[in-house]
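A single protein chain has been removed from this complex, and every other one stays in its place.
Just so it is clear, A and B label the chains in written order, and each chain counts residues from 1 on its own.
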Amino acid sequence: MTDIAVVQPAIKPGEQPDSEPRGYWRTVGDRLLHDRVTLGVAAVLLVIISLAAFAPWAATHDPLQGSVIRRLKPVGTPGYFLGTDETGRDIWSRLVYGGRLSLVCGITPVLLATMIGGMLGLLAGVGGRLLNTLIMRVVDVFYAFPSVLLAIAICGVIGAGIGNTILSLTVVFIAPIVRVTESLTTQIKTRDFVEAARASAAPLFAIIRHQILPSVLGGILVYATSLVSISIILSAGLSFLGLGVTPPNPEWGLMLNALRQSIFVNPIVAALPGVAIVITSLCFNLLSDGLRSAMDIKLQT
Amino acid sequence: MTDRALSGGNARDRGGPAQPLLLVRELKKHFPGKGRWLGRREMVQAVDGVSFSLAKGTTLGVVGESGCGKSTTARLLLYLIKPDAGEVIFDGEAVGVPQGLTIRELRVQMQMVFQDSYSSLNPRATIADIVAFGPRTAKHLRRQPARERAERLLEQVGLRPSFFARRYPHELSGGQRQRVNIARALALQPRLLILDEAVSALDKSVEAQILNLLADLRRDLDLTYIFISHDLNVVRHVSDRVVVMYLGRIVEAGSVEDIFRRARHPYTQALLRAMPSMDPDRRTAAPPLIGDPPNPINPPSGCRFRTRCAFAEEVCAQVSPRLDPIDRQHEVACHMMESGAGHSRSHIAAGADG
Partner (left out) sequence: MARFIAFRLCHTVLILFGVSVVAFGLIHLIPGNPLDILLPPEAPKTVVDQLRAEFGFDKPLYLQYLAWLGRVLTGNLGTSVFTGLHVTHELLSALGNTLVLAVPAAVLGFTLGTTFGTIAAFSHGRPLDKVCSVIAILGLSMPHYWLGIALVIVFAVLWNVLPAAGMGGTGGVPTSWEEIQYMILPVATLSMIPMGVIGRMVRSTVLEILSHEFPTALRAKGLRSRRVVFHVLKNAAPPALAVMGLQLGYLLGGSILVETVFNWPGSGQFMNLAIFRRDIPVLQGTVLVLASFFVLINLLVDLLQALIDPRMRR
């Protein structure tokens, strides 16, 4: 067996490692840092979230305090720089406080749905044919409802309020997340390195955790972020219909509905809550896109 | 360079040198096909009655064209796919039966080196993590000892741990990745290594390095190999015994000499004639095989090779030839080799040799 000339081993002596090992997440992070659009979007989101979190300091007035004589003042009124609403409450303060509710109602359902749906999707992906069929067919039934319809139907039935809104939206989002996770898991499952892990007699849980999950996580993150943008719009829509947050709580969708009557008097002010929704939702959408571009790297030589 | 401690030494040898490390009998695997013919499902007969024995410390080469069932057989041996029929006996103990070896116990002793593809290594994990995964999870080693074992293995396959342990697969060349594949397979200290097209994706010079490495490892770690490849030149170089597969069956088996010098089966002979050679006197003019490779879903009745065989006769369609010994180690599955089989050329078989 030694008639073939012996060739030098892989590394020549004295060779220095040229750079830091570049793992996947490291590369993704680098690409994100160079993506100006996504950075800008992330900054805007940070501002919005900070304003909402620190609402008591950011607001100029008590969002629940109104006075009829100050009704529907226009933008630029001294002291109420974004005007007042139909009962005289300061719009800016209500927007800021409303951000809390709107963001919570937007993000929480996606978080919950990702945890529950992610687990179900993983199970469906790695479990046997029976388990997969069982889970996916049930998911199909829920997927058969247009999300708006389902959200409204559930909320319409169990009643309004923040908790019910979150519950309803979580149910709506579980189905698409299960689908996405299952599809990603099935793709990864057939790769050679997973087969190699199986051949090493490792327990199933370890295989899922170390081999499958890291590759699946990225895709789920992208999808979940785009779902947040939908969730914000949907939760505002529910409040708009009176099925979500109840008055007098400030919430962007609710404000939109209340100000609807005032479009003839002060149209700009009536449109402002919508602007807030658009900006926030748009930012999450763009963030999702940015994440997807950054993660779309082929890691092969 | 020898490291008996790493190999587990001879302590695990149960049956002694005379006992074959692996005895495979009538392994069968049929996959359900996509079509449905009048109620009966079409079956892809991927592996249809494969039997062979493997002596300790040797290398068994498995050759055949694509689709002949080589890779499926490899996966059946490791029970990555469940066989429909047949048995696997590892060092005297049957696998998968209540009193014998469990699949987990088998896998600790038998590992596979995959072909280098972009998906043979987890792109999200470091090299050290990849190699240490098996010991950590299957053998429940703690992090530090597993890491140390991984680094020793990397050293053994020629990758300097201080540089490579923290790297990621996409930063390595094909040859380096294949070394990692080998290190990963060795991490559980197996006795048998199945190499499924392990060098097929590499450049020739790198292939030579890896083959050298494999030879050294076999010697140092007291290993046995099953080397699967479609490249006859490589198989000739590394094997002690060779098995030729066609459409899920073994058509010929023997020592390297038997197969490459004294091939008897028409298919083997055709394969050998088709080997590209550097020798200008051995140019192949006409393609040695006629016809198209048949469909594994509907294989020909009787001898599966008959549709491409220049010597096919009626008996070949009616009766499947058995794998019969014609010499000490040499077995052939062909009616022409079996006197009394009913083939017009059967009488030629007895006698002539070489």
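We take it that a residue touches a chain if its C-beta (ideal position, glycine included) is under 8 Å from a C-beta of that chain, and two chains touch if they have at least 3 such contacts.
This one's a predicted model, so the numbers in the text were calculated from it and none came from an experiment.
Peer 1: Could you tell me which displayed chains border the chain that was left out of the figure?
Peer 2: Taking every chain of the complex into account, the missing one touches A.
Peer 1: One chain is left out of this view; which of A:A196, A:V216 or A:I233 touches it in the full complex?
Peer 2: A:I233
Peer 1: What residue numbers in chain A mark contact with the hidden partner chain?
Peer 2: Residues 137-138, 140-142, 144-149, 152-154, 156-159, 229, 233, 236-237, 240-243, 253, 256, 260, 263-264, 267, 270-271, 273-274, 277-278, 281-282, 284-286, 289 of chain A touch the chain absent from view.
Criterion: only the chains that are shown with their structure count from here on.
Peer 1: Using the average of all C-alpha atoms in each chain as its centre, how far is it in Å between chain A and chain B?
Peer 2: The answer is 49 Å.
Peer 1: Which part of chain A faces chain B closely enough to touch in the complex?
Peer 2: It is residues 1-2, 4-7, 9-11, 15, 17, 21-25, 191-193, 195-203, 206-207, 210-211, 214-215, 299-301 of chain A that touch chain B.
Peer 1: Provide the residue numbers of chain B that touch chain A in the complex, in ascending order.
Peer 2: Going by the criterion above, the answer is residues 78, 80, 103-104, 107-108, 111-112, 114-115, 117-126, 129-130, 133-134, 136-138, 158-160, 163-164, 166-176, 179, 181, 184, 187-188, 205, 208-209, 211-212, 215, 237-238.
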